[in-house]
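Accompanying notes for the structure given below.
Note that this complex is displayed minus one protein chain, with the remaining chains in position.
Chains here go by letter, A, B, C and D, matching the order in which they are written, and residues are numbered from 1 within each.
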Amino acid sequence: MISTLILGIALLIIGFYAMLTQKNLIKIVIGFSIADTGTHIIIVSLGYLRGKTAPIIDNAVNAVNAVQEVVDPIPSALVLTAIVIGLAVTAVMLSFIVEMYKKNKSLSIDDYQELKW
Amino acid sequence: MIKKVVVLLSIIGLIAIFMPMITQFQERENLNELATDYVNGSIHELGTPNVVTSVIVTYRGLDTLGEVTVLFLATVGVGFLLKGKSEDKIEISASELLETTSSVLVAMIMVLGIYIFTHGHLTPGGGFQGGVVIASGFLLMLLSNVNAKMNHSIMHFVESLSGFAYVGIGVTGLVLTVGFLSPKILPLGNFGDLFSAGAIPVIYSLVGLKVGSELTSILVTMGGEK
Amino acid sequence: MVSPIYILIMSLAVGFLLSIIDRAGRKISLTAFYGVLTFNVVLMANWLYRFVFLHVPTLVINTAGFKAPISINLELGLMEAFVLFFANLSGLLAAVYLFKKFKETQVSSLILYLLLIMGANGLVMTQDLFNMFVFLEILSISTFALTVLKKSRETLSAGFKYMIAGGVASTFFLLGVVFVYYFTGSLNLGNLSAGSFTNVGLVSVFLLSIAVFIELKPFPANGWALDVYQSVDSGIVSIIAVVNSAAIGFVFYKIMPLLPSEFLTVFGIAGIVTFLFSNMMGLKQDNAKRLLGYSSIGQMGLLLAALIFTANVQPSVRYLVIGGLFLNHLISKAGLFWLAGIVKQDKIKDWGILRSRKPLLVLFGLFIFALSGLPPFAGFWAKWEFVKVLVDAKMFFVLTSVLVGSLFELIFLFRWFTSVVKNTDETNEQLASPGKSKATPVIVFGLMAVISSFGIMRFFYEFNWIQVLPIFAVLAISLIDSLPSKVKGFLSLAAVAGYGYYIYPLLENNLQMFFGVIFIIGSAINIIATLNRKNQSRGFYGFLLMMIFSFGNLLIASTYLEFFLAWEFMTISSFLLILRGQKAQRASLLYLIFSTAGAYLIMVGFSFAPALSSSGGALINVIELVNLPLVSIIVLAIGFMIKSGSAGVHIWLPEAHAEAESDVSPFISAILLKAGVFGLLMLGISYISFTPSFDVFYWIGWVGVITALIGAFMASFQEDAKKLLAYSSMSQVGYVVAALAMITHLGWVSALYLAFNHMMFKSALFIAIAGVYYRTRTRKMYEMGGLIAKMPLSYITVLMSIIAVSGVPPLSGFGAKWLIYTAFITKGWYLQAGVLFFASGVSFLYLYRLIHTIFLGQLKYEHQDIKEAPVWFIIPQYIFMAGIMAISMFPNLIIKPLNVIAMKYFDSSIQIDGLTVISELGHWNGNLVMYVTMAVFAIPFILLLVLKGKTQKVKQFNIVYAAERPESPQTTHVAHNMYAHFRKALGKWTLPRVQLFWDSVAEWSHTLGGFFRRVYTGNGQTYILHIVVYIVVMYVVMGVK
Amino acid sequence: MIPGIIIGLGVIMIAAAFAAIYFKSLLASIIAAGVISLLASVIYLILGSPDVAMTEASIGSGLTTVIFLFALHRVRKGKSDD
Partner (left out) sequence: MSIWLRVLYAFISVSVATVYGLMLGGIVRKIYARVHGRYGPPVWQPFLDIIQTHSRRVAVSHGNMFLLGPVFRLAGGLGTYLFIPVIYGSAVFGNFSMAGDLLLVMYFIFFGQLGMALGAGNGGHPYSPLGIARGLAQMSTFEVPFSLAVIAVAIQYGSLNITTIVAAQQGGFMNWTLFTNPLAVIAAMISLLGMNMHSPFSIVLAPQEIPIGPPIEMNSSFLGILQTNRGLFAAAKLVLFMNLFFGGATNLLEMVAKTFMIYMFSVFVGAAYPRFRPEQSFRFFLKWPTIIGVLSIIFISYFGGVL
């Protein structure tokens, strides 16, 4: 659906915007997470078929002509995986931040540029 | 200032990259060949009403194994990073009432979680969702400070063994020459039954256990539990 | 055969269980851990063997009981097996390297490590795009977590930057994957091709490929990677640099078929840009690990470019280029990172500590050599073939960038190497023993470097054993290196004799024979001087033999590659010999840089040659290059002229000659320079039958005469005896080059005559000066004086040699002058002849300075008790003197054969009538000149003896000096700045413009490097911005619609 | 009908996204981010992906938010130590 696609892209870009402008480490990760959500919405939007329902055979969907009635199951499967992975990455990022804070007592990304050139 | 302009430009650039996707977007009308195969295959070959589940557990089983691994890695990684040195817990004083209710609630949540992943092939939801539900039960436990110690070790074993068993099922498929991670190591059963769809429910249950324990581990580590 | 999917299975099973196993004790968990890693290696080794030797077809592994594209499938082919074998091997060895760490830290690190390796395996084998994403995440997350194996502020912030960058890249990758699915309905690589994407669909492959590309750290969107390389534990960094890069690089290789060719070209150029710029920025780097980081990034850029630009060449070449570059990078980078962990010094200048552990030093050198793409290591062959591919495809921008980038890399690597070897900071610090676990992987990879080089030579080329003899010489001598140096010296002499005996029948052409005499016999005589060595001189004879054998191999090369190989061996060995000099760090580096630049040009030049098959192409008729295009001739000429020290590219020459050990200098001057001459002659032969639109050799001729003049002037203004001789060599070889550039019979006769003559008198001079240096311990001529009384034999050598150099009759030097001027005037190169006359006049200045300031004038107090040079120095001098006398008396001894040599290519322009040589312009009877000279010398001599009456020999200071006794020898010895007036007269013409030019080139590249690396601000956010901007810019450049 | 819901949700989500960026309080930012995920799951439901909706609701808005909060707590804790 185009509206959700636009929404997803918007969230993705807002997420990137946050990553590019926010100095606070946690906010950068929030930005990353927003971008992630945007990505997921994009994926699901691409799998959507107009007027069709979830790919689950039950009372609503007949096994015989299921093919004509369901949305694409593959993007759903992919997003499922992506969401879990997103969580994993977020968790590791956050634990980095926790440790960085322990060492440096700062949450500003500008305070972490001892390595350069 | 220059940086701001560059940021702005790069954002505009990003929009430009995705613009053609929007302007030339065509909503698909029909399933493509692969998806059609999946829907048909799921129903006729695997006997799994929830096509998404059959895709996740079977057709793209390797992804799921990988996904579980990613989560596992995150668990290990978070543990490795935080090393659990921090002694402080989240201090929420739990009243007796809360403790009692939460124990009951936890039990209920656990049952719900197990229900979700065992029925993954029939209804929406499955291992991941079930696992999260289980984890949320433990979260509740953690927050209400109930029996935290006992659970930790068990969590570990569940985490390791469920993962191992998952791999084991995969290898069984290889040994039986039906293919790695194939659900055909078990009979298909009746379409729509709980015990049907070959090994799908088994695998999904293991995934559920694994994910649940992994997420719990993450929560426990992040939450400051030793 | 066990399916490779068991790598995934075993790793996962053990990985999942490891935390439980660990409860039973770390020993058990470690056993399981190493067990799996070893299993991976063994399995992949087996598969690699099967693919290479049994030619089994590519293995397809389906999962879930369905065939692709229904289910995810894995593939294992030759390429996969190759990459994975080495990735797993590096994984295992890095794990061994980290053994102590793994014993101590949490079990988590083992799990992360194990799954990291698994992720790499999965990534390489999987054929499904989304599955790739999953494995990419497995690889990334485990790497992120492992970056803090050594937890510090630096590693944490570097790791965080890494994560953010990785996160951004994987977001784009995911989007790309899904878009691909949306447009094609498939995720399986087997179903997809570049044709699947049109118009808006291109966005999908763009996102996909740019994400992978970002992971491969393109310049400038790679600051995060550098921080990681610099800070993270060496063992883990080696994995990041090697295993991760290999796996992700392989992903790029796999998605390449999906990309339209315009994308690929842009990526290829971006890779090259990365290579060029990271190496340029490396120039300014002084942190060892960060330097390696720059190099790693550069190497990956090169590898990508190679992947892209070799797409259309035949598979064997492609395998060699990519495999060679990959292997080279993998082995040497891992090895160097491990060494960095052992040395534990951040700053390059503190690495001198490595000298206290010789075996590690040798390994260090090995990796540096390999990384720089020097033979026989894998990178050399890859570069050779790659250059050929680029030339064939006419991609000159890429070619230039590759070569310039390689040169930058070589510069910083060898600056490091030479500073390690030569650093004069006296630190008595001993490098702590690295321990078995840390040393073993380094040693294994050192061996791998050697084995892989021989493997490549064995599989891709057909070399005669003689072509690799130079290496075996080093190995053989290193086995007996504990013997006294004299024994080794005599053995070397015997080896050279044996070698000469062996190649003698192979020298079919007279020209080869002639150079054979210079190279082999000249070297053999010069070896005698080295017998004076008192200390053990470890390594010396190995490299010396390597050099001498390479000289010979140049002559018997039958293909371009054989020639080039010998050429490179010659460069390497001479570099190492020069490096042995006490203060030779700068000199040797300069030498290597220029030589390598020259070698690159030669490589390019050969690549232009027609009918060059992948095995190197044949030099028809052994030494004759055929049908070279004009550009090839120009490029080759410059390459050879660098070696012969022509003006403009000569600045390596004086330093190298001066700073080399004094018994090494004769080899460099008398023989090494002739290799360049030999190359130019080869070119000249191909030029005879060639009528170009642009007369290259005319200009070479000019360069030659200018070289002769500049060399003579510079020599006149030197205070250092060896530098003086060095510039003199430059000048003399300038004559040779100018003469052979005439491409006439007489020109060549004179060039060869002078070359031969120069070999003799310059050897003698250098050895004589070596003797003087040995006694006086100084090379400053003004610190000597009056040594004629103490070292008469050396004096006679110098006297005769300078007569021979100057061209004063009756000695052989005049023959050269006579031939050259006659040749020039006959050719019609009048002004050039005028310049040569000038140069020849100036040469008297430095020759007189040499002999006067050392042997004449006032003897210094501190030299009162000095003795004649050791006999080992005297013997070779007098052998050469005998040679000079022989051809002075009977010039036809040499002119006749030279006449014959040149007659092969031209009609003879001289007649030999008895003892008289008759040219178009005049005649010369060297024999008669000699007799007349003897007579006119003898008559006054006798007259003097008769007439002079009693001779009173007076003491040193008894001179007509305003009735005073001079204060000290110093005040009376006119030596320092002897030609000040001449310098004043020439004014600014004496400015060392060439030196200044190269200095500013060096400065520019450093400044540029320093400028560009400012993009790496260290701020993680800026790095994200770089990535985003990079993506946008690439989008625009690629013109995705 | 459905487009209306989606546009409505979309507007709220984008607003929440900006809120997440510009809120001074990290806690509020985290909650805002959680809201985005929660609303996203509604969108998934509309798009015929109940599985994804469940996952997003539980993982995206639930667990992720909790982990953020835990991390914030740890950081705050560290801050008060000084």
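Note that in this section contacts are C-beta pairs under 8 Å (C-beta built on N, C-alpha and C of every residue); 3 or more make two chains touch, one makes a residue touch a chain.
All values reported here derive from a predicted model rather than from experimental measurement.
Considering the full assembly, with which of the depicted chains is the omitted chain in contact?
C
From the list C:20, C:443, C:793 or C:845, pick the residue that touches the absent chain.
Answer from the full complex: C:845 touches the omitted chain.
Please pick, from C:799, C:893 or C:994, the residue that touches the omitted chain in the full complex.
Checking each option in C:799, C:893 or C:994, the one touching the absent chain turns out to be C:799.
Of the residues C:818, C:880 or C:1023, which one touches the chain left out of the display?
Counting the whole complex, the residue in contact with the absent chain is C:818.
With the full complex in mind, choose from C:867, C:948 or C:988 the residue touching the hidden chain.
C:948
For subunit C, which residues reach the chain that was dropped from this view?
On the side of subunit C, residues 786, 788-789, 792, 795, 799, 802-803, 806-809, 814, 817-818, 821-822, 825, 828, 830-831, 833-834, 837-838, 840-842, 844-845, 848-849, 851-852, 856-858, 916, 920-925, 928-929, 932-933, 935-937, 939-941, 943-944, 947-954, 956-961, 966, 971-975, 978-979, 981-982, 984-986 touch the unshown chain.
Note that in this section only the chains that are shown with their structure count from here on.
Counting in whole Å, what is the centre-to-centre distance of subunit C and subunit D, each centre being its mean C-alpha position?
About 58 Å, centre to centre.
Just give me the whole-number Å value for how far the CA centre of subunit A lies from that of subunit D.
Computed from C-alpha means, the inter-chain centre distance equals 11 Å.
For subunit A, what residues touch not just one other chain but two or more?
Within subunit A, residues 1, 6, 12, 16-17, 20-21, 48-49, 54-56, 70, 74-76, 78, 80-81, 83-85, 87-89, 91-92, 94-99 contact more than one other chain.
Which subunit C residues touch at least two other chains?
130, 134, 137, 141, 144-145, 148, 179, 182, 1025, 1028 - these are the residues of subunit C that touch more than one other chain.
Can you tell me which positions in subunit C touch subunit B when the two form their complex?
Result: residues 3, 5, 9, 12-13, 15-20, 61-66, 69-72, 106, 108-109, 111-112, 115, 118, 122, 126, 128, 130-131, 134-135, 137-138, 141-142, 144-145, 148, 179, 182, 185-186, 199-200, 203, 206-207, 1022, 1025, 1028-1029, 1031-1033, 1035-1036, 1040-1041 of subunit C touch subunit B.
Looking at the complex, which residues from subunit A come into contact with subunit B?
1-2, 5-6, 9, 12-13, 16-17, 20-21, 48-50, 54-58, 63, 66-68, 70, 72-74, 76-78, 80-81, 83-85, 87-89, 91-92, 94-96, 98-99
Show me the residue ranges of subunit C that touch subunit A in the complex, using the header's touch definition.
Counting only subunit C, the residues touching subunit A are 130, 133-134, 137, 140-141, 144-145, 148, 151-154, 156-161, 163-164, 167-168, 170-171, 174-175, 177-179, 181-182, 187, 223, 226-227, 230-231, 284-285, 290, 1013-1014, 1016-1021, 1024-1025, 1028.
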